[in-house]
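The complex appears here minus one protein chain, its other protein chains still in place.
Here is subunit A:
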């Protein structure tokens, strides 16, 4: 009941501030929780954010799209599990909008992305620099506008992006360390610019978008099946959750309700993905402090887990298992028995390893109090998933805005508030344990039935919003159809987009050689951020 209260209160405040809500509608609750859609006048865009801030709304996602005669800019807010989806129209001729990033730092990179891709100017934005745009496009070419060809206008050689104005430090003894985008290890590309004095980090700036693949552009014109496949490739380690979010959005637009068995299977897939990734991360965090014994053990456990997935679902990382309307393949009782066996084995082995790690003081010395992210900063940047939950942000879509199958079970959300690397380590361990319980519960609830609903062609122009909890946190996926069952706009918001800025804050006052483990404890997706 609380939920309705903040929305009514916000509406009253907006009325008092004479900010007009042009229209109010609701998102149809197909396969997801409820959300209200408010349409606002463009000049009130920033004032809306200010009022949302005073009502403690969390800024969740922002994106734009081009309609026939205007741009539509969207911003999604959340509080206590209820979503407020705000939209505004701006003319094609004069694409300008007051920035919300002045109020919500979380909106900073998102607005710069929109500015780079659509040429929509956000007035008053605190950061004038490009973000996703390096040098691949001409000065007045905006790749997501309708007049830009899908194939792009590739030049023979993309000029180097050399004039990005990093923050500089001055003074005796301060120096700059450029790291990446090519690293000594095999990881995704990203550039990190440190300002340091001795070994102490004074400032860190990230420069990402080296893995920009044009996901949003190449989504245009696809069929639902093809979009689900594309969504599964936004970030390879989050293939189930991204595909699920995209399918949820499409199902909402087409008013397709998935069968209960499909929902449960999707739940099993998503939780398995969470366990696999957390296992990898636990090992990687240990390896980054030179404790490779633990990494080898966790790698082995993850490998066993992945092999079970390959046997049962046909793909180690579960790619393309989620399809519009349901899931691709069913599981048998024998598969369920295998899964149960795997869970028992993992639980036993994990308990042994974790006990050994817990007793290791040299490991403890590295993980505790390092990479501290305070509750306030975590809240200001809207950090999600294990990063947020380790720093006092008690939010989980599965519990707070449940979608099938999570409405059938009680989701226990791991929570810590120390905010250091150790917190993020233990949160992952707790989430693995909780996920294994959820998988068992979902299997117990399985009833014979269809695993996919028949697809219905959505009405032209219909749109949907999929919000699921991936292993990194809340994923938001927006889909709008044109006529003929084809996609007009797809925007996936990976949780990494909101977690990456937190890294710039949590490394402050740490020393340079502790950066890798700080980074690994956050483990943002470069691909999911760069799109």
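Rule of thumb we're sticking to: contacts are C-beta pairs under 8 Å (C-beta built on N, C-alpha and C of every residue); 3 or more make two chains touch, one makes a residue touch a chain; residues count from 1.
Here is the rule we go by: contacts and distances are computed from a predicted model.
Q: According to its UniProt record, what is the protein name of the omitted chain, chosen from "Electron transfer flavoprotein subunit alpha", "Quinol oxidase subunit 1", "Formate hydrogenlyase" or "Malonate transporter MadL subunit"?
A: UniProt lists the chain that is not shown as "Formate hydrogenlyase".
Q: Taking the entire complex into account, which one of A:164, A:210, A:293 or A:415 touches the absent chain?
A: Answer from the full complex: A:293 touches the omitted chain.
Q: Just to verify: which one of A:199, A:352, A:376 or A:394 makes contact with the chain not shown?
A: Once the missing chain is taken into account, the touching residue is A:199.
Q: Taking the full complex into account, find the residue in A:138, A:159, A:185 or A:448 that is in contact with the omitted chain.
A: The missing chain is touched by A:185.
Q: Please identify, in ascending order, the residues of subunit A that touch the omitted chain?
A: Listed in rising order, the touching residues are 175-179, 183-186, 199, 286, 288-293, 296-297, 300, 360, 362-363, 365-366, 370, 511-516.
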